[in-house]
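First up is the structure itself, then whatever we jot down about it.
Every protein chain but one is kept in place in this view of the complex.
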Amino acid sequence: MLEQVTYFEDYAIGDGRETTGRTITETDFVVHAGHSGDFFPHHLDAEFCKTLPFGQRIAHGTMVFTIGVGLTATVINPVAFSYGYDRLRFVKPVFIGDTIKSRVEITDKEVMEKRPGYGRVTERLTVTNQKDETALVADHIYMVEMRP
Amino acid sequence: MLEQVTYFEDYAIGDGRETTGRTITETDFVVHAGHSGDFFPHHLDAEFCKTLPFGQRIAHGTMVFTIGVGLTATVINPVAFSYGYDRLRFVKPVFIGDTIKSRVEITDKEVMEKRPGYGRVTERLTVTNQKDETALVADHIYMVEMRP
Amino acid sequence: MLEQVTYFEDYAIGDGRETTGRTITETDFVVHAGHSGDFFPHHLDAEFCKTLPFGQRIAHGTMVFTIGVGLTATVINPVAFSYGYDRLRFVKPVFIGDTIKSRVEITDKEVMEKRPGYGRVTERLTVTNQKDETALVADHIYMVEMRP
Amino acid sequence: MLEQVTYFEDYAIGDGRETTGRTITETDFVVHAGHSGDFFPHHLDAEFCKTLPFGQRIAHGTMVFTIGVGLTATVINPVAFSYGYDRLRFVKPVFIGDTIKSRVEITDKEVMEKRPGYGRVTERLTVTNQKDETALVADHIYMVEMRP
Amino acid sequence: MLEQVTYFEDYAIGDGRETTGRTITETDFVVHAGHSGDFFPHHLDAEFCKTLPFGQRIAHGTMVFTIGVGLTATVINPVAFSYGYDRLRFVKPVFIGDTIKSRVEITDKEVMEKRPGYGRVTERLTVTNQKDETALVADHIYMVEMRP
Partner (left out) sequence: MLEQVTYFEDYAIGDGRETTGRTITETDFVVHAGHSGDFFPHHLDAEFCKTLPFGQRIAHGTMVFTIGVGLTATVINPVAFSYGYDRLRFVKPVFIGDTIKSRVEITDKEVMEKRPGYGRVTERLTVTNQKDETALVADHIYMVEMRP
């Protein structure tokens, strides 16, 4: 983990980076069920899933989001604060054995009129699988301090 | 877990329910770090957190979301499909020892013009702590089959 | 999780329900070993198990019991208290990849002479695998309040 | 883990041993909920538990049983097979921070008429806390080979 | 777990024992990543690993060490204290599905001049896989009390 101060002025639309990959395992499915308390058979019952269109267990949406976001957690910006997410969409299911990666890209920035000294930055998160298909997208909203 | 078919026509704006509570423990913090791969000191370093405004470790946003959603996973509706979330906001931090609950309420529904036989239902998720302060809100978007 | 008050008088012999299924994974084996502290090679050493009659790793009895009981934990009855279990039997081994379900059925009820206002209810638990073979049975004994 | 062959003839009523202790932590509560799928507020919601007679979270019965049995898993007897348990009773609740130990003692043995070459051994399991109060008892039934 | 007092004088060079085996699962890889915080793609990204000489995910060195040492933790010697390890070497990678065992052997002992009443014992740890190939070696250094 590295710390790097990046002020509002330093963010440029179009800037981005891609993370390393992570294979989503059956273990992750079981851990996520136990952590969230969501034991729906869509995620945990292989027999039941044979009767569904996809024919196999499907990752919890909250897990793809959690791991997709987690993959990006490599550099701390002490002057940025997470505000929330917009337009979080589960585009394609993630299956056991899929390998996902995250790409983040700055897509918008604007001065916050109501909060002097801060700007609002939008970072588009895109989680893809090993076939480069998009599994999840979301717009991460940060508040970032302006250069003092 | 119970299964109960609820068609688009059966959803009424204002319908809602509240879940049981769950105390968020230090264990959940550690499990979430290990599951997500996000080991930022804001979540895991008690000494560092003493130097921050809140003075203590703060739950990962993805954890409050994951457990908040997980608390609602008690009744399976086989004709509803999660589409995503809008306006997910981290309103107040969750600390070790806080007890959270989720409340969901149908806030909108509309026929999907582009997808005959389906409607779109919006369910507002509100996660509160033991002081009844709101920690997180999000609008869950479902696609739901119409009555055949 | 739902809460529903059911008094002693409301239990009827023969009443029952079946749970959703859950696939027992290698992860569950490893988690149970780490949770219980039982690392016997029957559960964790695939090479050793090749030399045994079943030829593969066998689930801990305490795990089949724990998950079999856990599958039934969907409705809270605030006037019932678990007293214990009788005749817990490991009928057939559970292997990695098996999908288990639980069925519970009220098999007995009697007024508790020594504890006025309470009755004793016996609920037979049967855990089956995906071939509908019985893996485990046990008689759950509850104390339940009588209608006030 | 040690392996030691003990034939039916070698078991003597009254033989016993006591295990080392293990402190039951909040972590164990959370792990057990996630492993079993039982998120009842009696185990996980500290605020709700303040309204109950015990005033605090109570261990899952299946956890006290699992860890109580696990503590005894130190010596493998390759000629003994677990058959099940009788009279499993939850005598006193286990709380976060309690330290439990298990004691096992041979309380019965009999030749199995229907299964020549095998005997049936009953081992009484008693799980106690740090105040030497009994938390759980159960009679473990083994089938054991006779000396060849 | 058994307790057995063994004084410095009781250790003899050449004495040794072998543990039971344990199959290293994908679960162990995921748990170790989450526990250590090391999410390097060599351990967790199956796609990336296809491009490496071994063609598959490789166990963390710290995991082979941790589990290799853990397998030996069956008998407590209350008069011995772990001092550290010398010449810890990762000889061959461990893959998902490998079954490892540990062998320990006393290879050296000497009186501690600077610490009267104590001796220094060296125990060579060798972790092997199911093909009897050595995966890891290390020299464990203990301080052991002399016979009073």
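For clarity, chains are labelled A, B, C, D and E in written order, and residue numbers in each chain start from 1.
As a working rule, a contact is a pair of C-beta atoms (placed from the backbone, for glycine too) under 8 Å apart; a residue touches a chain by one contact, two chains touch by 3 or more.
Quick caveat: nothing in here was measured; it's all calculated off a predicted structure.
Colleague: Using the touch definition from the header, name the shown chains in contact with the chain that isn't displayed.
Modeller: If we consider the entire complex, the absent chain touches A, B, C, D, E.
Colleague: Which residue from B:Val30, B:Ile76 or B:Met112 sits in contact with the chain not drawn here?
Modeller: Residue touching the chain left out of view: B:Val30.
Colleague: Going by the contact rule already stated, which one of A:Thr6, A:Thr20, A:Thr107 or A:Gln130 would touch the omitted chain in the full complex?
Modeller: Reading the full complex, the residue touching the unseen chain is A:Thr20.
Colleague: Check the options E:His35, E:Lys92, E:Lys109 or E:Arg124 and report the residue that touches the missing chain.
Modeller: Candidates E:His35, E:Lys92, E:Lys109 or E:Arg124; residue touching the omitted chain: E:His35.
Colleague: Residues of chain E in contact with the chain that isn't shown?
Modeller: Touching the chain left out of view, chain E contributes residues 1, 22, 28, 31-32, 35-41, 60-63, 65-67, 69-71, 73, 76, 82-90.
Colleague: Given the full complex, what residues of chain D touch the hidden partner chain?
Modeller: Within chain D, the residues touching the omitted chain are 20-23, 25-28, 31, 97, 99, 130.
Colleague: Go through chain C and note every residue touching the omitted chain.
Modeller: Against the left-out chain, chain C lists 31, 33-35, 37, 39.
We take it that only the chains that are shown with their structure count from here on.
Colleague: Counting one step per pair of touching chains, how far is chain D from chain A at the shortest?
Modeller: Minimal hop count between chain A and chain D: 1.
Colleague: Which chains make contact with chain D and with chain E at once?
Modeller: A, B, C
Colleague: For the two copies chain C and chain D, what is the rotation angle that overlays their Cα atoms, in steps of 5 degrees?
Modeller: Resulting rotation angle: about 180 degrees.
Colleague: Which chain has its C-alpha centroid at the greatest distance from the C-alpha centroid of chain D?
Modeller: A
Colleague: Counting C-beta pairs in contact, which comes out ahead: B-E or A-E?
Modeller: Answer by contact count: A-E.
Colleague: Shared interface numbers for chain B and chain C above half of all numbers used, same, or below, different?
Modeller: Both copies touch with mostly the same residues.
Colleague: When the centre of a chain is set as the mean of its C-alpha atoms, what distance in Å lies between chain A and chain B?
Modeller: It comes to 16 Å between the two C-alpha centres.
Colleague: Just how far, in Å, is the C-alpha centre of chain C from the one of chain A?
Modeller: About 37 Å separates the centre of chain A from that of chain C.
Colleague: So which bits of chain D are touching at least two other chains?
Modeller: 1, 31, 34-35, 37, 39-41, 76
Colleague: Chains as vertices, touching pairs as edges: which of line, ring, star, complete or other describes this one?
Modeller: Drawn as a graph, the chains make a fully connected set, so complete.
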